[in-house]
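A single protein chain has been omitted; all remaining protein chains appear in their positions.
Labels for the chains are A, B and C, by order of writing; each one numbers its residues from 1.
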Amino acid sequence: MNDVRRQESHRCQTRRVTATDSALALEQLYADFAANDLIPLWTVRGDLMPTAPRPSAAAHVWRWSDVYPLAVRAGALVPVGRGGERRAISFANPALGGHPYATPTLWAAVQYLGPNEVAPAHRHSQSAFRFVLDGQGVWTIVDGDPVAMRRGDLLLTPGWRWHEHHNTADAAMVWLDGLDIPLVSALDAGFFEFGPEEVSDRSTPVTSRSERLWGHPGLRPLGEAEPDRASPLMAYRWEHTDAALDAQLAVAASGHPSRLARGHAAIRYTNPSSGGDALATIRMEMHRLAPGATTAATQSVGSSVWQVFAGEGTITMADRSVDVGHGDVVSIPSWCPLTISARSALDLFMFSDAPVYEALGLAAPRGGST
Amino acid sequence: MNDVRRQESHRCQTRRVTATDSALALEQLYADFAANDLIPLWTVRGDLMPTAPRPSAAAHVWRWSDVYPLAVRAGALVPVGRGGERRAISFANPALGGHPYATPTLWAAVQYLGPNEVAPAHRHSQSAFRFVLDGQGVWTIVDGDPVAMRRGDLLLTPGWRWHEHHNTADAAMVWLDGLDIPLVSALDAGFFEFGPEEVSDRSTPVTSRSERLWGHPGLRPLGEAEPDRASPLMAYRWEHTDAALDAQLAVAASGHPSRLARGHAAIRYTNPSSGGDALATIRMEMHRLAPGATTAATQSVGSSVWQVFAGEGTITMADRSVDVGHGDVVSIPSWCPLTISARSALDLFMFSDAPVYEALGLAAPRGGST
Amino acid sequence: MNDVRRQESHRCQTRRVTATDSALALEQLYADFAANDLIPLWTVRGDLMPTAPRPSAAAHVWRWSDVYPLAVRAGALVPVGRGGERRAISFANPALGGHPYATPTLWAAVQYLGPNEVAPAHRHSQSAFRFVLDGQGVWTIVDGDPVAMRRGDLLLTPGWRWHEHHNTADAAMVWLDGLDIPLVSALDAGFFEFGPEEVSDRSTPVTSRSERLWGHPGLRPLGEAEPDRASPLMAYRWEHTDAALDAQLAVAASGHPSRLARGHAAIRYTNPSSGGDALATIRMEMHRLAPGATTAATQSVGSSVWQVFAGEGTITMADRSVDVGHGDVVSIPSWCPLTISARSALDLFMFSDAPVYEALGLAAPRGGST
Partner (left out) sequence: MNDVRRQESHRCQTRRVTATDSALALEQLYADFAANDLIPLWTVRGDLMPTAPRPSAAAHVWRWSDVYPLAVRAGALVPVGRGGERRAISFANPALGGHPYATPTLWAAVQYLGPNEVAPAHRHSQSAFRFVLDGQGVWTIVDGDPVAMRRGDLLLTPGWRWHEHHNTADAAMVWLDGLDIPLVSALDAGFFEFGPEEVSDRSTPVTSRSERLWGHPGLRPLGEAEPDRASPLMAYRWEHTDAALDAQLAVAASGHPSRLARGHAAIRYTNPSSGGDALATIRMEMHRLAPGATTAATQSVGSSVWQVFAGEGTITMADRSVDVGHGDVVSIPSWCPLTISARSALDLFMFSDAPVYEALGLAAPRGGST
């Protein structure tokens, strides 16, 4: 019995000793990893490679009733100056650790330009658009082409084009800016250059040169050079968008089959020279829901930002439903289930990073293959 | 000496005999080639492979003043019936040996539809367009979508779509048909099917469903299935074409650089879902010349057909210049030098086989490489 | 009664008169059409637009036992000279009206080069390949790169590359030439240029420069300029083709699913820089059937030419079956049903115009859409 006890004790002791040695060896190994800038996969695998996307970004709603007054106050207190460049206030996803990003790839901001103010010329690799919730009177000059900004319009500034804005009106103007700043930053691909202080062209044509050349349905101007990947059309006017959405609903109502849910119409803003997305890294769309209509439920790889242009409805993000109205902005992270329903007629502007995933073969849920 | 002489004589005789034998052997060889369905390259190489294209097709002008009265007479004498299907009179290039082809790849015809007449439904692999010189009142129904035909409009019937025409007016209507019949015939790729006798839809909407869905500049309807290679837009309206050409001239006049000659504007009809040609095998364009303007001289691989829509000018084909006016039709063979100048403001509709050459790497003068 | 009779008679007379007038009017109309280079569709529609392809070309077999001796006789009687350029004897489809074409788009010929003979340098828009049934000893020099020709090899001469052949052996060599001459001729797209008389490089490397740079599976040489549409690889060696076909049969036999019939393997010769067809206008493939195997029945839009490389089998074209063996050449017109079965192990080289139809959206039976 003593022997047995001793043996057991010995065994226990051995175990303890071995455990201690092994633990020490492991501890030393991990210390040596750290000292050599190495990290073992097995300690981090689950976080690195979840079974489905676990975005840190949150589904989040910003209320226009909160945002707009703050933009007005900024207009009174903060000049538009060289360096800061723009009086733009970014929607900062609260789950992204203090970064001024709406989602991990998309920047969204409200830009405020007071009466007769000027935002001076610069250019950058980042692609940008402006969507006008209300108002008019600002011209954005893109590579020398003055483009009027009016309610409901989508205006483009593809990467590396000079652009500046000036307000010709006695009233301030506010709009939504969207850019691929977070994506370009994550990829370390950004270049930036300051332009002249003075506005290059103070003319205020109703129609930009890009529209006069490229804004006719299905017609390509032969005098123009082959466009690069971004759209050569700098303005998509509300009158066309509105008419297209109305027509879609009417055509579907007359019995023509649609891939969208009943009472749901949508257009994508495209590059007329390729039929693809108007910007290489940002998809832009306008959605219209008839009163009472509900979209089909979606769950996409990639993130999006929505702004209510007109009407009232409910956005359901996973388990949470939020009532939204004019100007409210919503961020939808990757793989978040989404449904939208309309209480009144509801128009929503949407932009997303979908072209990035499609270009990289990452758009299909799960596989790298589509 | 006798021996020598005899020898020489023998030699001569031998030579003669050998020559004769060889000639006979060659003759027999060629006969055996023929008997075995073989043809030696060296007897045909120069014709097969000229140093530059030597098209059999001619540069040719058909006068509207000749063609139109004949179409009217056909309207009085020939019914539109099953089998013949269409009262279409083709422009037969006089150098193409009696084939009803404007060029080796392109079919052009004037189609005449009397008051209240119907051209019944059929479909075929061949792609077609209609260009309206004058008049209105006919609807062409493409896969169930009634499309109004009006002056200056371009209407499409991509391959294998059901189509039928009916005239709702009290006046006859005449238009230009263009198809890839010769190409599809040379390629043995044609299929054809008769449809019902009765008009499928007698409604007369001002705007077709295809226009309501796809006819907004840069806007893609998300409810629609992915289009195939041909354009989903069945009508390109004159009002847009006219405005686009005017704008181009005005923009160029204001100093914007153009790749075209001074006073020359041109649009290509494109597929809004791809930015490419509206039909896979036929390019269609409208050209406008300001009074006194002249196009840059061109010499292209591939053939084209031009019709004067409005105005008067001069077409120079190689060494020959012809004055042309309203409705005149001109065929330009491959590699034929071409210049056009305008006496008055001049609008010309053009269609060509250029997409074929681009798709096959044969567009560049000389090489298979571009 | 008289009145009635008179009326009837009048009517009859009127009818008769009208009929006569109408017939005369119609006759005159047709004469006027002809005088004005116009042809009415309704008199030709059925031939122009058949319900399915009705190729004039015939399914036809040329026997190697007939062809080869004729090539040898031509070698003895006809020099290779400037102008004729090549001692090539073309397979002339008996239904193509005396044209030296195997099908409406494809040229096939047997080329014979005697001991130490030279076929001097030229270049042309037409794309060409050579397939070697037997023998070796000839080098073809493509843009300065000497390429050895050996049994079972496929050698390319893409459009507009200089090429010349010289035989280094004491024996004649015979091979199959394939070109897109009929297609390029129908399209009036051909250019041709004579090169120097003298062979540019008499070196006889086992491996061409193009193979040394581009002939490694999946590896792209970064030092090379971006290739144009044709393959940068000028030689596809039999040892690779043979191994690939054997491997396919073995892998399928081990249970891996195949899209081909049991006992059928096939490879397509591709451009390693794009994965597409090695030539823009010609598809080339090698097929292998195990003894007793039969291909799935096919019926394609577009034509092809087959040559038996090794073994014996039966080719069934529509209702007709023909036994074929080493060197026999068969032309298959568009839309002709085709099945091949093997009596012994059977290897067949095939070339076709399929890339043309795919590029133009005409490959799918019936529609222009795929």
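Quick note on the criterion: a residue touches a chain if its C-beta (ideal position, glycine included) is under 8 Å from a C-beta of that chain, and two chains touch if they have at least 3 such contacts.
Quick caveat: nothing in here was measured; it's all calculated off a predicted structure.
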{"item": "Among the chains presented, those that the missing one touches", "value": "A, C"}
{"item": "Contact with the hidden chain (one of A:40, A:115, A:144 or A:196)", "value": "A:40"}
{"item": "Which of A:59, A:109 or A:342 contacts the chain that the document leaves out", "value": "A:109"}
{"item": "Given C:260, C:322, C:345 or C:363, the one touching the chain that is not displayed", "value": "C:260"}
{"item": "Interface residues of chain A (partner: the chain not displayed)", "value": "22, 25-26, 29, 32-33, 36-46, 48-55, 57, 60, 62, 66-67, 70, 73-74, 77-78, 81, 83-94, 98, 100, 104-105, 109, 124-127, 158-160, 181, 184-193, 228-230, 280-281, 301-303, 333-335, 353, 355-357, 359-362, 365-370"}
{"item": "Where the missing chain touches chain C, by residue", "value": "209, 211-225, 231, 233, 236, 240-241, 243-244, 247-248, 250-252, 256, 258-260, 264-275, 278, 285"}
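Rule of thumb we're sticking to: only the chains that are shown with their structure count from here on.
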{"item": "Chain contact topology (line, ring, star, complete or other)", "value": "line"}
{"item": "Farthest-lying chain, centroid of Cα atoms versus that of chain C", "value": "A"}
{"item": "For chain A paired with chain C, centre-to-centre distance based on mean C-alpha positions, whole Å", "value": "52"}
{"item": "Overlap residues in chain C, where contacts from two or more other chains coincide", "value": "none"}
